[in-house]
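Apart from one protein chain that is not included, each protein chain of the complex appears where it belongs.
Let's look at chain A:
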Amino acid sequence: MASTDRRKRDYSITGPENQRAQERGLAAAEWYTCPIPRQRMKELMKRKNGPAIRDTLIWFGSLLILGYLAYLSWGTWWAVPAFLAYGILYATPGDSRWHECGHGTAFKTPWMNEVVYQIASFMVLRSATPWRWSHARHHTDTIIVGRDPEIITERPPVWKILLMQIFHLYGGPIELKRFALHTFGKLEEQERDYIPASEHRKVFREARIYMLILLAVVAACIYAGSILPAMFVFFPSFYGGIVVITFGITQHLGLYEDVLDHRLNTRTVYMNPVLRFLYWNMNYHVEHHMFPMVPYHALPKLHEEMKADCPAARRGLFAALKEVITALRKQKHDPAYVVEKPLPATARPYVRGVPQQQDTSLRSEVL
């Protein structure tokens, strides 16, 4: 068994781990992919407008209805559940639509992806262009320390971040600070690492538009003499965050870092149709990472194609959360701890990284 006193690592992408990952051959490396015949892949990658138009109409229609009920309830105790429901329906699909439309796979028609991407980016307070680039890096170097800017928390975990994210109080203020920075034509140092110079002007323009919208919300609140306008736009990004973080922590936490096989660092979780609607099938997360070309509506079918080559999916959100929280608690004392699921007999072996440089300090538990 390996040592448990793994040195604390620097997770920033401007620190020494970035260089180390490159030296170890983990940056922009070749990743394992499950064998799927090209013909079948072509069917799975096929784009459609229908499912995303239907889901977008249902989403915005439901938001209007819940928003109206919340408006009627304002001033009574009913406002608490009404706004909570509105906020969850605002932020959760906001996050998943941001994600899918960012990949450009949700709709067949490019401008539809772009329109929903821009709206959803604002709803979840993510600068559209910087996050497009950050997410591209997340796909290139998934959970490679020093390379992936989207690792939710380091090992040992920082519980404060996870708890604050229930109301988006960790990421939200960081994003608002970035909006301000971008509005004045500046970028963070780490953003320079993954956003090419040709995109900088676009970043600044988008931030200025966001700022104008936020100022309009503030003006509406002052005019109305109430925070009610902000309860519909802006505040839901915070008070509606609970399901976003609940889903988000199931994606990679408690699993391996620094491997080149999504079956080891990403989790697929079975969810019911309501949760899958909110999450746009991102519970099929191994599938999404391995084949980002496959649109959300085809992920259940892709899962069927891949499952003989993958560890068993977690049976439900609660099972996944239990696994994550248990792993994080263990990592608090033993940062080297990771969960590893056995592969079925039909699967090809895991690819743990660049062979001669595997990190022997990892201690995994086969569940």
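Keep this in mind: contacts are C-beta pairs under 8 Å (C-beta built on N, C-alpha and C of every residue); 3 or more make two chains touch, one makes a residue touch a chain; residues count from 1.
In this section, contacts and distances are computed from a predicted model.
Between the listed names "Succinate dehydrogenase cytochrome b subunit", "Isoquinoline 1-oxidoreductase, alpha subunit", "Rieske 2Fe-2S domain-containing protein" or "NAD-reducing hydrogenase subunit HoxE", the UniProt record for the complex's undisplayed chain reads "Rieske 2Fe-2S domain-containing protein". Across the entire complex, the residue among A:118, A:140 or A:190 in touch with the chain not shown is A:140. Touch with the chain omitted from the figure is made, among A:76, A:198 or A:346, by A:198. The missing chain, though absent from the display, is touched by one residue of A:104, A:157, A:311 or A:335; that residue is A:104. Along chain A, the points of touch with the absent chain fall at residues 28, 41-42, 45, 47, 103-105, 110, 129, 132-133, 136, 139-140, 196, 198-199, 291-293.
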